[in-house]
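Just dropping this structure here.
Removed: one protein chain of the complex. Kept in place: all other protein chains.
Chain lettering (A and B) follows the sequence in which the chains are written, and residue indices restart at 1 in each chain.
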Amino acid sequence: MSGVTAFLRQPLVVALILIAALLWLGETLSPGFASGQQILRLLIVAALLGIVAAGQNLVILGGREGIDLSVGGVVSLSAIVAGNLMAGENAGIPLAVLACIATGAFFGLINGIGVTLLRIPPLVMTLGMLGVLQGLLVVVRQGIPSGRAAPALADFVSRTFLFGLPGILWLWVAVGLVMAFLLNRTVFGHRIYAIGSNEQAAFMAGVPVKAIRIALFVLSGVFAAIAGICLLGYSGSSFANVGEQYMLASIIAVVFGGTPLSGGKGGYTGTMAGAFLLVILQSILTTVNIDESGRQMVFGATLLVLMLFYGRGRSMRA
Amino acid sequence: MSRLQLKGVAKSYGATQALRHADLDIGAGEVHVLMGSNGSGKSTLSKIVAGSVRPDTGEIVLDGKSVTIGGPQAARALGIAIFYQELSLASHRTVAENICLADLPSRGVFVDRKALEARAAKYVALFDGVTGEGFSLHAVVQDLRADQRQLVEIMKTLAGEASVLIFDEATSALDRAQVERFFEILRDLKREGRSIVFISHRMDEIFAIGDRATVIRDGRIVGSRRISETAPAEIISLMVGAQEEAAAPAQAAPARPAGGTVLSVENLSGAGFSNVGFELHAGEILGFGGLHGQGQSAVLRALFGAGPPVSGSVELGGRPLHPKTPRETIRQGVAYVSGDRSRDGVMTGRPILENVMPIHYLRERMVLANPSALGAKALPALQALGTKFAGLGYPISSLSGGNQQKVVIARWLIDRPAVLLLDDPTKGIDLSAKADLFALIRKLAGEGMGIVLYASEDAELLDNADRILVFNGGSVRRELTGAERTRFNLYQAAYEAA
Partner (left out) sequence: MASIEVPARPRSSAVKRAFERYPFLPALIILLVLIALNGWFQPRSVSLVGMTGQVKTYLALMLLAVAQTYVIYAGDIDLSAGAIVSLVNVVIVGVMAQWGGDGVTIFAALAIGLATGLACGIVNGLVVAALRLQAIVATFATSIFFTGLALYIQPVAGTPAPAAFWRTYGGRILEIPFVFHMAALFAILLAVLVRTRLSLRLLAVGDGQQEAFQSGLPVTRIRMGGYALCGVFAAFAAFCITGDTASGDPLVGGKMTLFSIAAVVLGGSALSGGYGTVVGSVIGALIIGFINSLVFFVGTPSEWQNLVQGAAILLALMTGVLVGRRARA
């Protein structure tokens, strides 16, 4: 009995059950919602969020109130940089990808340095960085014609690539595998958990705490940049602040995936489910015929209810 | 006449039963000592009475009436106050605010500052003369030393003006003068007819202040004795239990080992110590003794590279060592085990395997972590200490305190260090774990490792160290070798005016 309860309380299981329930609900409200084609479309949207959430997940796992509020800014910037560099030409893709990843890594590096060497709280550092990125977006957009996605990139995101699935889903699966390998089978992964669970103890055991934490922020920037490129492919052309929505959504996806904001435990498999869950929820709300205000109220309230499924904080009275 | 009675109180956390069945009877005007190794359930029992832990079953009777204690607030209302072992202070608040925090003197919605300070001053005055430098009503708690914080927690407990007071290891950081003052206060409280539950690991304190001692083992009350009618040996045998009595601390071989110098320290000065120098030989267990906080820990942490920068020269195996970070010193063969395992040792919530491997990762410069290959390395290290665990994948938090510390120590056994620094490693672990630990240390020394042992319990030091450096005021006052290693000499050097 308690074994079943324990199984049902696992974040990943919770997320999968909720996903199934929401798909069923969507299908009931609007027949065709849970059709294969439709689910594929939802998965593509979820992949974009999921890739951003991978970086967010790493930063949160590293503990010490790790959080990256600047991911949305990096996504937007990356989409613009990519759009401008490829300007609708396939030949521009390699350079664009390199430039975007370098950009993401650069801002991640600055975040990481601020958080570790200057010991600025992550929330503050990345919040400030978000302001810088938003300013930079305005500058970058000025005077440069808005870029367009290369055809190959658009196809990669939306068209079938392999075994009936678009390339972005394969990319997402690859990200999932890399993350799982990184976290469970590498020393780096074990060290992430170590600093997330007890930074002082990790330091005393010779873990290079600062280097690891900087690496986490760099990876977060890189994942956000990759998501930005994919987002460009998804929407065709880059426009202002496309990435803004990913800031808090990525955090929620991580939390719905069973990684608590305090870090030190959890993993990416749950986060993938969390991202999908969030996307389905949003999609249901757009499907249902209510106006924007109602949609927002239902969305907010549902998020709260879902959070209750993920277990609440410990009672102070044990 | 009994003031507080516990009847069949039990508490379990998941699968671990912290308290199986506790019956306890505490009289008015009595100092009732609770004894037992760590993890035996003392703290759980205290917290149940204080309302911060919810019991699963059992009845609590206060002054003849059965009561339900709904939380710490309710406990206070019933006249129960507790000193928490881990302290319950707000570190950015002042001493005065902390003392009165639970029951702020107020006028309407406002804090009555004058009344607050007047009330706090009353409790600070009790410790007049022993509070030490920098202690005042307006001092911010985080600026205080460990012993001073403990005094604040004591004052805060006293300020509850409760009829039942629980002190869970309230003296662990206090010096002798502070302890004596505290005991005078306890005797006054006793005369006023208040009931006191007193928990301590120090046998001398228990016999100095206690009226009755109740021993608790594995979550069960195993016996209760009048202090006047018992002796330490009887208490210890109750604590250990008949079957484990054989596991007494290992006796040190008094012979001086003949190995060469592995660690030599000259003129080492830093925060909390100055001009410390010594040589450590291979195969030797060098003891650091003296009162708590005389620089022993600071020296060990400095040698490991975990403290603030130091001056002086250190040589490891003939090569200069510049201890800047643990990472560097570990690579060069230094190991350090802290007594504060929850702060410095245990990666809470992570599997046992991940808790054993970090040193191996570092020394072997590993990149990949293959669980089965790692398990093969971890198991012998854990077994060498007789660690009890269900599996490498279980979280370390599922183990008892002693076993957690064994896991932390096992880290250092996969790749043998040249020097092992032990910083009060047995703090708060049970006797059988201590015995396992000291047996291992002796064995490691026999294999040629150089070991420095700082122990806050004199008996551990006398039993295990081949040579003892007595610290006082941040420097080495005396070296005790061979037959000089007596309790008398140790005390004399420790208490000598600095």
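The working rule: a residue touches a chain if its C-beta (ideal position, glycine included) is under 8 Å from a C-beta of that chain, and two chains touch if they have at least 3 such contacts.
Not measured: the values here are computed from a predicted model.
Enquirer: Can you list the shown chains that the absent chain is in touch with?
Expert: A, B
Enquirer: Given that one chain is not shown, which residue among B:147, B:423 or B:436 touches it?
Expert: B:147
Enquirer: Specify the residue from the set B:175, B:211 or B:458 that touches the hidden chain.
Expert: Counting the whole complex, the residue in contact with the absent chain is B:175.
Enquirer: Just to verify: which one of A:32, A:94 or A:294 makes contact with the chain not shown?
Expert: A:294
Enquirer: Per the definition of touch given earlier, which of B:111, B:125, B:373 or B:459 contacts the omitted chain?
Expert: B:111
Enquirer: In the full complex, which bits of subunit A touch the chain not displayed? Write them out.
Expert: Contacting residues on subunit A, toward the hidden partner: 65, 67, 69, 114, 118-121, 123-125, 127-139, 142-143, 248, 251-252, 255, 260-261, 291-301, 303-304, 307-308, 312-317.
Enquirer: Even though one chain is hidden, which residues of subunit B still touch it in the full complex?
Expert: Spelled out for subunit B, the touching residues are 50, 52, 71-73, 75-76, 82, 84, 87-93, 97, 101-104, 106, 109-111, 132-134, 140, 143, 145, 147, 156, 175-177, 271-272, 291-295, 297-298, 473-474, 495, 498.
FYI, only the chains that are shown with their structure count from here on.
Enquirer: Quick one: which bits of subunit A touch subunit B in the complex? Just the residue numbers, please.
Expert: Within the complex, subunit A touches subunit B at residues 184-191, 193-194, 197-198, 200-208, 264-265, 316-318.
Enquirer: Per the contact definition, I'd like the list of subunit B residues that touch subunit A in the complex.
Expert: 13, 47, 51-54, 71, 304, 306, 325-327, 330-331, 336, 338, 343-350, 354, 357-359, 361-362, 366-371, 411
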